[in-house]
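Only one structure is covered here, and it is reproduced in the block below.
A single protein chain has been omitted; all remaining protein chains appear in their positions.
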Amino acid sequence: MAQLVSPEAMHAEGMAGWEDVLYMDGLVASTRSNPMSGAGAATVSRPGPEVELVPATLGGGRVAVIPDSIELYEQTAFPVLFYEAFLMGSLDTATAIFTDGVAAPTRLAGGINQQIPLQLYLETDTDCVSNRTVQATYVNEAGVAGQLTTSHALTVNALGGSGGFFALAGSDVGVLDVTACSCTGGTAPTGLISLWGILPITIVPNLGAGTTAPILAEGVVRRIAAGQRIRGMVLGAQTLGRSGGTIHYVVDTV
Amino acid sequence: MTFATFKDTVEGQRAGRIVDTMQGVASGATTAAVPASGGVTTGLLFNNLGTTLYSTLKGFPKFSQMAASRDVRLMSLRNANTRELSGWLCRANLIGTLNPNATGQRLTHVATTYPLKRNRRGAARPIRGIPYILITTTTSTTAFALTMDYVNQDGTPVIGTKTYTAPATNAAQGTGGWLPLEKGDVAIQDITALNVSVAAAAGAANIYLMEPIIMASSLLTGHTTETDGLRGSRFVPPSVQPPAPTAGVLDSELVFMYAGGGSTNTALATIEAVEQ
Partner (left out) sequence: MSATDRPLDSLPELMARQASAGFYPIGWNLRHTPSTTTNTAAVPAGGNVFMALDRDRAAPPIGAAYRGWVVGACRGMSAGGHLYLMAKFLIGTLNFTGGAGTYVPNAAMPNRYHYGRGLAEQVIPDFSFLRVATTVVGAVTPTITLPSYTNEKAQSGRACSMQIPSNPVKGSVYALDSNLQGDDRAITDVAAMATSGGSAGAIEVWGCKEIAYEIASTSGGAGNTQAFQPASLNQPIMQPGDLYHPIKGTITSIGSFIQYDLVPILL
């Protein structure tokens, strides 16, 4: 079967029942902080809605979904970045032990299979305060290993769900793999930190009122694999807010 | 017959069209939410016909208690509210009622057997939705608090640890809320218990699995929002018939859910659908 390559084909497949939605939900009960420091202004952000996993088993031997619409409710009136999320590692600040995760994915891009470099995002899973310094070692977009991010001093009172982008070394623009992450200093409480690789889907403009983003009609074409995690991130603000909504998709025929 | 093409769907309206109106009943002022009560100020909008707030609640009449075996798709929706609010056309699927006037497990689940199902991805699969509480009798004296045990989006039973606290001591009739989920969960298939830890002296609530059909926000008071189910944001008109219960009879109404404001709100709407 050829893949779906038109709105008409999306329609036919959806009307035959090969559609569903992914639910999303999030509650940030109080303003988060920016845990990162470093030269230059950092893009202020916080985690947005969590999204239901793309089902691991789509049915009929199918392997990917094509999202066409994001219906977003996010109280904080700032844009929301939706992205495929890759857990590149995690850090236990109690023991300073880094547990490696996955590398950046290899995708068909421009007719060849190539690894797609990701932006690297630090996110506290639990309250994780007090003067720790974190620095990741990574492979850059050109495949050069042993690159070091800025040594980021995590600020005090970084509540769980605080996040910020790592500043990459020199002229680097992306991360193919995180091979280590050091954590020094700090006092109680300890906590867990996730290192997320960001592969963008789209940014949804959001005025704090319910927003419908017709992403496929706007030219955002994605085939998201079964089992893939999608997440949301508020860009430009860290204030509290509730979020919810759905991402509608049609299951691709291959 | 399954409509395969846009042409099929458009032409199917000659014989298969369903048009209905909502001339809404005013909701009354609702109580604003705080983070402990889910963080979103919300309510539901019902049709004037057949509704007695807040005991008998009806939505679009032709879609009220429609058979789940029918395949009915939203072609277009036009709605206006008396408030500027985020909003969705929703299926309000009744899970049960809550009596928060004593501690302990206080959910009375309807006889309907969950999960509810729709034909999705080649099979009848459980639907997911938002766990919704609608205050039907004003509470008093104490803002009740509870935790929720539920079946999550994956079908896994969960013992909830997050506390939902009613937004005020006297939470007004019509006040809605999104009950909190555990970290990592985003939706429910069912609610199995509501464990009241702090009781109110009075009050009652309906508990729903709220299934958003399509977003239909009212961004300007009185301005009509037009939603195209066929060639708007998505290319597959969404299903508006109710989901099918595993067993029993399901109380399911097609209504509006709004978010963001607490003042009296009324919906006016027309829906056009086509039956495959």
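To keep things simple, chains are lettered A and B as they appear, and every chain counts its residues starting from 1.
Heads up, the rule we're going with is that a residue touches a chain if its C-beta (ideal position, glycine included) is under 8 Å from a C-beta of that chain, and two chains touch if they have at least 3 such contacts.
Quantities reported herein were computed from a predicted structural model and do not represent experimental measurements.
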Touching partners, among the displayed chains, of the absent chain: A
Which of A:56, A:145 or A:207 contacts the chain that the document leaves out: A:207
Option from A:56, A:109 or A:144 whose C-beta touches the chain left out: A:109
Selected residue (touches chain absent from view) among A:81, A:181, A:230 or A:251: A:81
Positions on chain A contacted by the hidden chain, ascending: 2-8, 38-45, 77-79, 81, 83, 107-112, 114, 116, 118-119, 165, 167, 170-173, 198-207, 216-223, 235-237
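The criterion applied here is as follows: only the chains that are shown with their structure count from here on.
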Centre distance in Å when chain A and chain B are each reduced to the mean of their C-alpha atoms: 29
Residues of chain B touching chain A in the complex: 2-6, 9, 33, 35-36, 38-40, 73, 84-88, 119-123, 125, 128-130, 153, 178, 180-181, 184-187, 212, 214-215, 217, 219, 230-238, 259-260, 276
In the complex, chain A residues that touch chain B: 7-8, 10-21, 23-25, 27, 29-30, 49-52, 55, 58-60, 62, 68-69, 71, 73, 75, 208-214, 216-217, 240-242, 244-246, 248, 250-251
